[in-house]
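What follows is chain A.
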Amino acid sequence: MELALFLSVGAIAILGAVGVVTLRNAVHSALSLITNMVALAVLFLMLNAQFVAIVQIIVYAGAVMVLFLFVIMLLGEKAQESRERLPGQRVFAIALGALLLAEIIYVAQPNLLPGLPGKATTDMVAQGGNVQLVGRLLLSDYVFPFELTSVLLLVAIVGAVVLAKRKL
Partner candidate 1 sequence: MNQLGFPLLSAIVYLPLAGAAAVLAVDGRNPALVKATAFLFSSLTLLASLPLYLFFQADTAAMQFVEKVPWVESLGINYQMGIDGISLWLVLLTTFLSAIAILSSWSAITTRAKEYYAVMLVLETGMIGVFVATDLFLFYVFWEAMLIPMYLLIGIWGGPSRIYAAVKFFLYTMAGGVLMLVGILALYFINHAVTGVYTFDLLELRKLNLDFWAQLWLFLAFSVAFAIKVPMFPFHTWLPDAHVEAPTAGSVLLAGVLLKMGTYGFVRFSLPLFPAAARELSSIIAALAIIGIVYGALVSLVQEDVKKLVAYSSVSHLGFVMLGLFAFNSQGVQGGILQMINHGLSTGALFLIVGMLYERRHTRMIADFGGLWKAIPLFSMALLVVSLASIGLPGLNGFVGEFLILVGAFRHDWLWAAFGATGVILSAVYMLWMLQRMVFGELKSQQNQGLRDLSAREVLVLAPIIVLIFLIGVYPWPFLKPMEASTQALLAEVKSKGQVLVLDGIQAEGIPMARQDLYR
Partner candidate 2 sequence: MVPVSYYLILSGILFTIGTVGILVRRNALVIFMSIEVMLNAVNLTFLAAGRYLNSLDGQVIVLLVLTVAAAEVAVGLALIVAIFRSRGTTDVDEVNLLKW
């Protein structure tokens, strides 16, 4: 059951991703990306990451992709891409992609993850609540990176303003 769910959702995610890459129209690509993200959100849920899944839907599939679509519309570009000018690029890309995949699959053996086990067993998470635990972790162990993201966002804001504003 779980496996079947995984496989079907995984297939949707892959299809979404393939759609992003293959669809001619940028809007269609964006919609495929949303599909992909939603599918991933489901997988996140299966991995006991409820909070992240929610955030994925709201922030990512929602806000960020809307921004994408908005820009696509704003630029209103023709859907068709011009003629491919780099012969072999596609072939190379796919061949190398296959190799990369092969390398990843080669190492992704079933008896993996002998890493340091954490204390957050499923039971414990169920007890403490996923959102609470993640939130507390974010503000304790990860408080420093958390604060750094604010700086990152500041950079993004300043940068976006600098680049996109017509007149500074």
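FYI, contacts are C-beta pairs under 8 Å (C-beta built on N, C-alpha and C of every residue); 3 or more make two chains touch, one makes a residue touch a chain; residues count from 1.
Candidate selection criterion: all candidates are chains of the complex that A comes from, given by their letters.
All values derive from a computational prediction rather than experimental measurement.
Undergrad: Which numbered candidate, 1 or 2, lies in contact with chain A within the complex?
TA: By the stated definition of touch, the match is candidate 2.
Undergrad: Touching residues of chain A toward candidate 2 in the complex: what are they?
TA: 2-3, 6, 10, 13-14, 17-18, 20-21, 26, 29-30, 33, 36-37, 40, 43-44, 46-49, 51-52, 55-56, 59-60, 63-64, 67-68, 71-72, 74-75, 77, 81-82, 84-86, 89-90, 92-94, 96-98, 100-101, 104-105, 108-110, 112-113, 115-122, 125, 130, 133-134, 137-138, 141-142, 145-146, 149, 152-153, 155-157, 159-161, 163-164
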